[in-house]
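One chain of protein is taken out of this complex; the other chains stay put.
Chains: A, B and C, in written order; residue numbering restarts at 1 for each.
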Amino acid sequence: MDGPHDLGGKRFFGPVAVDEPEEAFHSDWEARMWAIDHAIEPAPGWNLDWWRHVRELIDPVDYLTRPYFDQWMQIEAALLIDSGVATIDEIVSGKAATAGPDLPPPLGPEEVRAASKRLTRYDRADGPAPQYKTGDAVRANAVGAAGHTRLPAYVRGRVGRIERQCGAHVLPDAKSRGIDRAEPLYTVRFEAEELWPEARAADAKERRACVYLDLWESYLEPA
Amino acid sequence: MDGPHDLGGKRFFGPVAVDEPEEAFHSDWEARMWAIDHAIEPAPGWNLDWWRHVRELIDPVDYLTRPYFDQWMQIEAALLIDSGVATIDEIVSGKAATAGPDLPPPLGPEEVRAASKRLTRYDRADGPAPQYKTGDAVRANAVGAAGHTRLPAYVRGRVGRIERQCGAHVLPDAKSRGIDRAEPLYTVRFEAEELWPEARAADAKERRACVYLDLWESYLEPA
Amino acid sequence: MTTYDSKRVAHIHRELHDHLPSEPALRVKALESLLVEKGMLNRAAVDQWIELYTEEIGPKRGAQVVARAWNDPAYRKRLIENATAAIDELGFTGNATAHLRAVENTTGVHNLVVCTLCSCYPYSILGTAPTWYKANEYRARAVREPRAVLAEFGVAIGDDVEVRVWDSTAELRYLVIPERPAGTEGWDEARLAALVTRNAMIGTDRDLAPARKGSR
Partner (left out) sequence: MTTYDSKRVAHIHRELHDHLPSEPALRVKALESLLVEKGMLNRAAVDQWIELYTEEIGPKRGAQVVARAWNDPAYRKRLIENATAAIDELGFTGNATAHLRAVENTTGVHNLVVCTLCSCYPYSILGTAPTWYKANEYRARAVREPRAVLAEFGVAIGDDVEVRVWDSTAELRYLVIPERPAGTEGWDEARLAALVTRNAMIGTDRDLAPARKGSR
């Protein structure tokens, strides 16, 4: 989706705020929002790719300006409303007007440690075999996708080389629409000169650089 | 330049604010900013392409959030500072600490009507002859440009057809760096299906649509 | 002198962001004062520009052009062939219309004008651009979902109509010539011109039938 989230390579954002205290959480509300998200089943039928897409659908200006964990709050609010679990009035007031959904009881404190160790795998042993092999030149799709996708705009139409096969992984474009379909995944290397016009200049400041991305087979064509 | 100004086709911006009073200016400060810009020589050595580029260089979040004519103010402030005509302190205080630049006297009220009728032409009769002709298929550059350019991201790598030759016009990419160089300009038609993935769907809502853009020869390659 | 240095200007913008007051009116007031003090601006010229674009230069000019094209096939032909020369016949050339092109709506074609990269607009015949024309929403959406945008303006476009969107990426400017509505046979130019809305000349209005306006 051509949205505000697709930030890679966008110019003239300011300096990185490097002077940040190294602590797990910078404020109480951030800590609670982060932890709420880990302690709940966000909505009936949700999945992580849909969750990411719901973030991408935040109003573009809000996406670029609202604090990070505030966006998590808004994602959860949207998931609840979308799935019919809560109304906007309930979200605003914090008071339930109707009973909750028919879900298993929420995670208890005694279950948190085990939950923190749970591995969610996205590869599928029975997925299709890969069409490309290491070293193959591939071109990323020029057009992108109307819905959720993990092909950033900055590699569209550009040529890279397969660095390695990663097995078949669940395709986010499908999963975000509720469909669990695996497709071969590759790590693909793109040279800076292929991606950025200024890197082609003889006096380029950013020399000897490349970007690796993990891209699904349907994002690629032979080059 | 991959910047916040390149808005064409970006998704999920909200509704258009169609209920706007039809009047020349909506507030006094907007009217004055608009008129100031027409009444001054913005900075020594400026040109319109550089002016547009200076707008593109506004902090991305400010670009998307600050009022339109406020951005004109900020462009003029940046032009004055960049060209050494004013300091940031002068801009903030509104008080001149040093004399102005050695420019002709400013436009007088009696000259405004004539100025409003002045035609600024961007075509050059002695420019190079066009390489493409009406009906030719062309592909827009996939990579874009590091500096100012008028090739929007949404047509990069896409194929269109030359609708007409427009003569040789000054190339903004060069002019924004102070170089007056003409290049053949074309109006190019791109079908919606070529530009937008959702327009390819059998049940596409936006049927029978196309976009025409005016593109310079160096933005194109044969397709 | 202008440096043409993008990084330098991006840095200046960040400084301005940090130091300017938030209120636009205050920013503009200070700028105006400074320019006057620097000898770069004559306030009376500012007043004169505002008066000219408030009283005289505006969409009424474009409406007159369209009305003439409706009534005079020879003029219409000249307008299609060279719109700059054709509007000059009425004394309307000027700001941003050195390279004007007129595009015609028909039963099967609807035209819509946008500038996705900034806010290009044919000032000398349409006056100042509406805020929505310069807003993120219109710039982002007009090229991708023109029917949805037009619906917000109350304009329904059937599947049988081709929508042509004109993105003003160069110095060409576009004027939409709407279809002459039925029921206006024999009307003179002034009466016709009163039917022609600004939005129709941008393409965000289509049906100019007099009944719709509740008129005459």
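In this text, a residue touches a chain if its C-beta (ideal position, glycine included) is under 8 Å from a C-beta of that chain, and two chains touch if they have at least 3 such contacts.
Fair warning: this is a prediction, and the values are worked out from it, not measured in the lab.
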| message | What shown chains come into contact with the chain that's not displayed? | response | A, B
| Which residues does subunit B use to touch the chain missing from this display? | 12, 14, 60-61
| task | Could I get the residues of subunit A that touch the absent chain, sorted low to high? | result | 1, 5-11, 13-18, 20, 22, 24-29, 31-36, 38-41, 43-46, 50, 52-55, 57-59, 62, 64, 66-70, 73-74, 76-79, 81-86, 88, 90-96, 99-101, 103, 105-109, 111-113, 116-123, 147, 150-152, 154, 166, 169-170, 172, 176-178, 185, 187, 195-196, 205-216
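The definition used in the following text is that only the chains that are shown with their structure count from here on.
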| query | Compared with subunit A, which chain's mean CA position is the farthest off? | reply | C
| Rounded to the nearest whole Å, what is the centre-to-centre distance of subunit A and subunit B, using the mean of the C-alpha atoms as each centre? | 33
| request: Can you check how far apart subunit A and subunit C are, centre to centre, with Cα atoms defining each centre and the answer in Å? | output: 40
| query | Which residues belonging to subunit B are in contact with no fewer than two other chains? | reply | 1, 9-11, 13-14, 57, 59, 64, 154, 195-196
| Residues of subunit C whose C-beta touches two or more other chains | 6, 10, 14, 136
